[in-house]
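Heads up, one of the protein chains got dropped from this complex, but the rest are sitting where they should.
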Amino acid sequence: MTTPSTYVLVHGAWHTGAELEPTAQHLRAMGHAVHCPTLAGNRPGDDRATTGLEDAAQSLAAYLDQHQLQSVRLVGHSYGGMVISRVADLRPTRLARLVYVNAFVPEPGQCLNDLVPPHYTALFDAIAAQSHGSVMLPFPVWREAFINDGSLALATQAYEKLNAHPYKTFQDPIELSQPMAACAIPKSYVNCVEDTALPQSLGWHPRLSERLGLFRYVECSGSHEVWFTNPQAIAQAIDQAGRD
Amino acid sequence: MTTPSTYVLVHGAWHTGAELEPTAQHLRAMGHAVHCPTLAGNRPGDDRATTGLEDAAQSLAAYLDQHQLQSVRLVGHSYGGMVISRVADLRPTRLARLVYVNAFVPEPGQCLNDLVPPHYTALFDAIAAQSHGSVMLPFPVWREAFINDGSLALATQAYEKLNAHPYKTFQDPIELSQPMAACAIPKSYVNCVEDTALPQSLGWHPRLSERLGLFRYVECSGSHEVWFTNPQAIAQAIDQAGRD
Partner (left out) sequence: MTTPSTYVLVHGAWHTGAELEPTAQHLRAMGHAVHCPTLAGNRPGDDRATTGLEDAAQSLAAYLDQHQLQSVRLVGHSYGGMVISRVADLRPTRLARLVYVNAFVPEPGQCLNDLVPPHYTALFDAIAAQSHGSVMLPFPVWREAFINDGSLALATQAYEKLNAHPYKTFQDPIELSQPMAACAIPKSYVNCVEDTALPQSLGWHPRLSERLGLFRYVECSGSHEVWFTNPQAIAQAIDQAGRD
């Protein structure tokens, strides 16, 4: 039994907080208070053409303020790693720990596109050019490389919940006062071992995790979309990663 | 419950289809139709000195024809990856998916020996020179690096089922119309995480799996010879890898 704590789960690209609710329920059953906000850019009315990374981060900082959250274990998934890294700079005193779940860890001035293979950037560039600056993930990539541990039925249901993502958030360089390795907030990295959303040769761990300096490593079975395929497993991993 | 499908399991070097039968039984219990043919070169009367890679592939293609198989999930283990890659060229319309299980993925014109460490090639060259062109795996290598998760008793029983392998199939360059990454048939890669038949520094995944282009990744516990040590686990992994 871990000490009841406050968790804020920050979704990745194409998602909203609603998709993290099944995982939040498992964490709540352990006694934690859990929030799943949706970032600016992924909400129904948001302008996909103009919303950038700083907008997303400011919306998360504002959420922490509005709910007066303290000692937060701030969990970022995938693109959410960009956002929590920035919020660690914006609201350090509200945070007890940063937890990256197969998430991007930028160096100061990098954008998400700097951290993915060129074939992804080329694919997204082409899609965004035809979609007024928003991008969707093609279903075959989603099904094979993101939710590889799910059935076709689950992969299809989950895909229908996704929303077009503002591409500017992938292109904006992040503003960070220091490398994350120098950030004094304790940090953890959860690695889902079947995650092939990034190729292993340019992957999550150890390539990005080791940018955190001293960090706690936790493994979880499952794919990049374990939120859909095994919310109980990822909740347990987050509990291990997020505790003191 | 996955949709009942047709699976053809293609054994590796030194094996026959019979050694895959325990795994096939687990897949049949899930509702699938499963075939375990033995490739040309590994059958009792086959000439170990002259049977080559194309002979093995043609024997598999002929098997698919004779049984009029359609929408096949074609699963290749180890050396079997060479054979299913060639059959993807020979009988593309019979195949629904290619599933590589710690299997070789060649580029056009490569032979299996191009994909293994030099110390294996040197070992096999020496054995073949003394055995009329066939090779056996020395027991210590088998026990420590192939079936490392089994007891000595199981390792010994399994070794007694192996057959001398026609070395020409390791030396023949494969004929492929295109790199496997360009092949339009859906592809999966199952990685048994304790497999040390290849050293990890020149290993199965991601070195060979990422040659498939877009592919589905599935992990399984166990060694290269999980067919003997945990047929249920590898059957479940194949079911996850082979479904749509």
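Order as written gives the chain letters A and B; numbering starts at 1 within each chain.
Going forward, a contact is a pair of C-beta atoms (placed from the backbone, for glycine too) under 8 Å apart; a residue touches a chain by one contact, two chains touch by 3 or more.
All of these numbers come straight from a predicted model, not from anything done at the bench.
When the whole complex is considered, the residue among A:R28, A:H67 or A:R216 that touches the unshown chain is A:R216. The residue from B:T50, B:S71 or B:S151 that touches the chain not shown here is B:S151. Contacts to the hidden chain, counted on subunit B, fall at residues 140-141, 143-145, 148-149, 151-152, 193-194, 196, 199-201, 221.
What subunit A contributes to its contact with the hidden chain is residues 2, 186, 205-206, 210, 214-219, 240, 243-244.
Assume only the chains that are shown with their structure count from here on.
If each chain is reduced to the centroid of its CA atoms, subunit A and subunit B end up 37 Å from each other.
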